Structure formats: C-alpha cells, structure tokens
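Note that this complex is displayed minus one protein chain, with the remaining chains in position.
And then subunit A:
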Amino acid sequence: MIDLTYFKEQFEQLQLEDADEHIAAIRKQSFDTFNKAGLPTFHTEEWKYTGISSLFNQTYAQIGHTITAADVAALRMPGHHKANELVFVNGRFDFSLSNILSSDTEMKVLSLKDAVNGEYRDLVGKHLNKSTEYIKDGIHALNGAFITEGVFIHILKGKIPHHPIYVYHILDSRQHHTLAQPRSLIYVDENSKLQLTETYVTLGSSDSFCNEVLEIVVEQNAIVEYYKIQNDTANASQVSTTHIRQVGRSYVHTVAITLNGGIVRNNMNLILDATGNEAHLYGLYLLRGKTHADNHTLIDNRKPECFSNQLYKGIADDSSTAVFNGRIMVQPDAQKTNSFQSNKNILLSDNATINTKPQLEIFADDVKCSHGCTVGQLDEEALFYLRARGIPKEKAEVLLLQAYSADVLAHIKPMAIRAYVEKLIYEHLSIV
C-alpha cells in the first residue's frame, strides 16, 4: 500500500499560503478527486499497461534549488538566441532564469498568480483546469491540487511573435529526489500563432518525477505548432498532459519525440470544439534500456467537418516497453468528420514489449475514420541490400532506423529543432 500522507501534509501546508479564491477552489476540488480516485493501477483501463506506483514508493523533496544561469546555458537548444526562453525549475516558473525577447505587444507572459489577480481573471477562470472533463484519474488531479507558480501566456490577437517559445523543465535532483508539477495555460488569440518547444532535463543522479499539465486554448484562425522533446536520464519519470482545445476554427500541429527516460507517459488531448478544425499529431519513440514510454492520444470531434491525422512511430529495443493508445471519438453532431490514425512499431528485442490499442468510438454516420497499426521488424531485404554494399550490420541498422524516423522528423518545421533532434537520434541509435 502506498503511503500518500506525504501529499496530505504538503497540501495542508499549501493551504496556509494565501491564494486566489479561484485557484484555491481548483486545488480543493482536485485534492478531493485525488483522495477519491487514488493513484491509477493496472485495473484502471487508461493505465492498463503503465504502472506508476513505483514512483510513489519514495519521498520527494520540494525544497529550493541551486540552479544558476550557467546551468541553464549548458542545456540550451539550438536557436535559443532567437527564442523566448522560459525556465521552470522543479515545476515552478523562474522569471530570473527566463529570457523573454518578444515585446508585450505580441505576447504576454505572466505567472498564473499574477494573471488571475489582474486583467486575465475571467479568461483564466474560464479556461483553466478544463482538462478534468476528460481526465479523471488521481495523477492528473494531483497536479491540480498543487497548482502554484505556473505560467500564463497570451499570444495577442492578430500577432505572430517573431520569436518562438522554448520551455525548459529543469529538475534539480543533485541532492534529493525531486517532484515537479508544472502547470501552464496558453491562450492563443484570434489570427495569431504559437510555436512552442518543450524539453525536460534532470540534473543529478537522484530520481525525479515531473507531473506536468499544459492547457492550450486555440481561437479562430490561430495556428499552433507544438514540439515536445523528451530525452531525460533513466531515473527521470514523467506524466505529461497536454490538453489542447480548439474553440475556434484553427490549425494545430504537434510532434512528440521520446528517446530516454524512466517511465514516460504522455497524454495528448485534442478537443475539436469548432466547425472545420484541423489537427495533425505526430509522435516518435525510440526506446532502449528500461525506458517505458506510453503515448495516449485522444481526439474528440465535437463539431462537424473536422479533420485530424495521427502518425505515431516507435522502436522498442533492450528491455523497454512502448505503449500507444489512440482514441478517436466522434460525437453525434460531428458529421463529415475525417479522422485518421496510424501507429507503426518495430520490436528489436525479445525482452522488449509493444502494446498498442487504437480505439474508435463513433456516434455519427457521415464520417470517414480509420486506424491502422503494425508491429514488425526491420526489412531483411533492405538490410541485405546495405550489407551487400559493404555497410556493417550495426551501421546498416542505424541507417534504416534513421530512415524509419524520418517520416515523423520531417514534420518538425523549425530547421534548428529538427537538426537538433536528428543529432540526438543519431547519438541515441549509435550507442552499442
């Protein structure tokens, strides 16, 4: 039995700090949900293939950190000098380490606390914590219970910020096991564009657990490009929920790359809540060692004439486990929906496991929906072709796996990020 009294104590402590009534209400409600639902187990359908109870066998410290600007400088992704860099340390947004280049007339970055106390009070009240309508489990509620210093970003109406946003989640595990629960809300106003890249870094050899919730609201004619790069250490686990609501006719494009980590769970929710929405979801997971990666996608087609396409590809080697669960829902009103999904896997080791579960739940008749998934191996003939030309087996395999990844990588639009990910993948695959 897992002892959750730690969280109870923490929560009581948190109650002592003063908070906005709205935030306090969300915390209270979430904590009740957490107490009621508890942690997900293998009997929870959505967590059938991913056990996270091991992450709760130890205590995490939520104390201050010693991260300096020099530490951040070492972790930077290419293109940073032209990007707005937002730094979260142990789940808390750190203004002093962040570097915002865009002016106030393009985008505003506020702490959630400031946003809810200022001009954005109503907006935050309306859009924060909508993800609970879809995710009812305890782990998601745990994040809600500890909403603290999250960030609120507003991309202003009609603006396309000149600089993209890079988000670094840094967990300082040099002395203690660290738990981080970042929480953000991004409001992409009409006719504007958001380009966001998120990455996660754990420093030190102690364990870290990042339980993140990011909500993005997309208005009429807006464009969202979202990239997530997960290449953390083997003792870094995370549950990362991205809840995107397209409330106006808009376009969303996401790519999630998972290379290294402990237990990595991604919830990618797309709520198509306006006529004619379009969404493209891509994912790539290349797993080695003992990494366990679980990608859950949910597309809820609520309004007519929406289009969505998903492509998730993965490789599982050594004793890793890859899980894909893609759920497409088409509500009765959502006629003329086109929704497609494809999941392809390569299994390279008998100790590795691939579990995949595409789901279609369709309540409207005039739709075109399909899903396909495969589990297989590298093409023997392609391998032979390369080896016949003098390329050693290991190299040939890397070459083929790189080619296999290219389908997804081609959808990373910023060249700097794509080159960076390609390099990471090459290094990742070349380790013997």
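Here is the rule we go by: contacts are C-beta pairs under 8 Å (C-beta built on N, C-alpha and C of every residue); 3 or more make two chains touch, one makes a residue touch a chain; residues count from 1.
As a convention for this text, contacts and distances are computed from a predicted model.
**Q** Name the chain not shown, per its UniProt record: "Na(+)/H(+) antiporter subunit B", "MoxR-like ATPase", "ATP-binding cassette domain-containing protein" or "Iron-regulated ABC transporter membrane component SufB"?
**A** "Iron-regulated ABC transporter membrane component SufB"
**Q** One chain is left out of this view; which of A:26, A:171, A:293 or A:369 touches it in the full complex?
**A** Of these options, the touching residue for the absent chain is A:369.
**Q** Using the document's contact rule, name the residues of subunit A that touch the chain not shown here.
**A** Interface residues of subunit A facing the absent chain: 45, 332, 335, 345, 347-350, 352-377.
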